[in-house]
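Note that this complex is displayed minus one protein chain, with the remaining chains in position.
Up next, chain A:
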Amino acid sequence: MNLPNQSIPEENGADSKKMLIAMVGIGAFCALLIVLIFEGTKERRAFLKAEALEKAIFQVIPNAKSMKPMQFIDGQLTEVDKEAKGETLYAGYNESNQLVGYAIEASGQGYADIIKVLYGYDPQKQAIVGFQVLESKETPGLGDKIEKQESFLANFISLDVTLNADKKGLANEVVTVKQGEKSNPWEIDGITGATISSRAIGDIINSSIQEIGPKISNK
C-alpha cells in the first residue's frame, strides 16, 4: 500500500532536477543572446537617435549650423555633456558662431496621451521660430493634424512670447484660438477637428516658455 506513495516523491525529485536544468539552461542561453544583441546594436542605436534629434533641432532653429547641449546649473546656462541627465536644451549657432536660438523640449497631456514637442526660441526677437512634434498618439486623421497641417505649423514661424516688464513671465500668455480667429501675434490659430490637440499644444508651449523664457533672459 505504501509503495506507490514512496515512489512518487522519488520520481518528482528526478523530474525537478531535470526541470531545473532545462529552465536554467534556457534562461542562461537567452540572457547571453540578449546581451550580445544589445551590445552589438548599441552604437548604431545611439547614433540613429542622436541623428534624429539633431535633425529636429536644426529644423526648429532656422539658420543654425551647429549646436551645443546645455543645462541650467545654479540658474546659469552651462554647456553639458551630451549624455547628461536632467532637462537639456540645445543652443544653436550660425556660421559665424553667433547664438541664433534655443531648441527646447516640452511635453504635456494631449487628447490621447502625452505629447512631446520641440520648439525653437529666439531670445533676441523674443519669439518662437520653429516647432515640431516629437512624439504623439493623437487620433490619426484628426488630432494628428498638429504634426502636418501647414496652416497650423505656420503659427510657429514667428510666435510672439515677449516677456513682461519685470521679466518674470510673459507679457501675453500663449493661447490657442478657434481656426481663423487669430488676431494677435501671441495667439495660435487652432484646427477645426483637432480642437483639444491644438489647444494642448498652446498650453504645453505656454507653460514651458513661462518657465524657461525668464531664466534664459536672466543669464
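What we mean here is this: a residue touches a chain if its C-beta (ideal position, glycine included) is under 8 Å from a C-beta of that chain, and two chains touch if they have at least 3 such contacts; residues count from 1.
The criterion applied here is as follows: contacts and distances are computed from a predicted model.
Remark: of the listed names "Galactose/methyl galactoside import ATP-binding protein MglA", "histidine kinase", "Branched-chain amino acid ABC transporter permease" or "Ion-translocating oxidoreductase complex subunit E", the one matching the undisplayed chain in UniProt is "Ion-translocating oxidoreductase complex subunit E".
Among A:L33, A:I73, A:I114 or A:I157, the one in contact with the hidden chain is A:L33.
Checked against the full complex, the candidates A:L142, A:V177, A:I196 or A:I212 give a single residue touching the omitted chain, namely A:L142. Listed by residue number, the positions of chain A touching the unshown chain are 15, 18-19, 22-23, 25-27, 30, 33-34, 37-38, 41, 44-45, 48-49, 52, 135, 139-142.
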